[in-house]
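So the structure is just underneath, and the comments pick up after that.
Complex shown without one protein chain; remaining protein chains in place.
After this line comes chain A, so read on.
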Amino acid sequence: MSDRLTVLKTYKLYVGGKFPRSESGRVYEVNDSKGRWLANAPLASRKDARDAVVAARKAFGGWSGATAYNRGQVLYRVAEMLEGRKDQFVREVRDAEGISKSEAAAQVDAAIDRWVWYAGWTDKIAQVMGGANPVAGPFFNLSTPEPTGVVTVVAPQESSFLGLVSVLAPVIATGNTAVVIASERFPLPALSLGEVLATSDVPGGVVNILTGKTAEIAAPLAAHQDVNAIDLTGADAGLARELEVAAADNLKRVLRPQAVDFSADPGTHRLTAFLETKTVWHPTGSLGASGSAY
């Protein structure tokens, strides 16, 4: 029998690169799959949501303005850090979802692989989604995808880590900043992910992680005039409808919830969901017999 004192971890929110408690001072009990207490998680309020949006907005200029190559390096660094803390995530995922250790390990491996996969996309998405358009006139016409802005992500409720990474990584890979509402029942892996992000060169505010009652936090975010898009993956049908109505007010981009198998190849649709296409027309002068004038 060990005579060490138990060192209990105080899980905290991740907002603007810092780890605050909820502004409301509230917490809620997080239990494992058998109903045993694991930890207290912050029960975020709408003011925490507001603070998170302010932080995300502040971070947007720097993150979207960073070169795609640099963003890729930073995201790869996150994967490196995740690799180093793999055991912790395996334990947290196992406790939360009530799966075996090997199943949890497979999920965490898949999540890290996914993070690397999205890191690779940062400097490739512009070539795939943009390019020169053939137009009927003496113009050089070029389309390029740009990030939408501040994106609220309602993370999946069941897949506490692989699902979370699958919805978060594509949002920030393209230069958006994110306010994430973690799974209500399984928030601990998300809060630990915040600790990883804080130590891996991701500027503060690029990712903000809130835990608590999904409906309570999502409602003000969906109505928030300074949020540009919302991913409703973790909202049930009723809540999703309500949030989409609120989101319509300032024409937020909305990604509706759909059945997703997070273990499958994700494809690019999450990357492209939060991009805006900018097109420039540049006059080239008349195209002579010799071809291009530029």
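Structure notes:
Everything below uses one rule, namely that a contact is a pair of C-beta atoms (placed from the backbone, for glycine too) under 8 Å apart; a residue touches a chain by one contact, two chains touch by 3 or more; residues count from 1.
Just so we're on the same page, contacts and distances are computed from a predicted model.
From the set "ABC transporter permease", "DNA-binding transcriptional regulator YhcF (GntR family)", "GMC family oxidoreductase" or "Deoxyribose-phosphate aldolase", the protein name that UniProt assigns to the chain left out of the figure is "Deoxyribose-phosphate aldolase". Note that of A:Ala39, A:Val53 or A:Val151, the residue touching the chain absent from this view is A:Val53.
Only one of the listed residues, A:Gly16, A:Pro42, A:Pro220 or A:Gly234, touches the absent chain: A:Pro220.
Within chain A, the residues in touch with the undisplayed chain are 50, 53, 57, 220, 223-227, 249.
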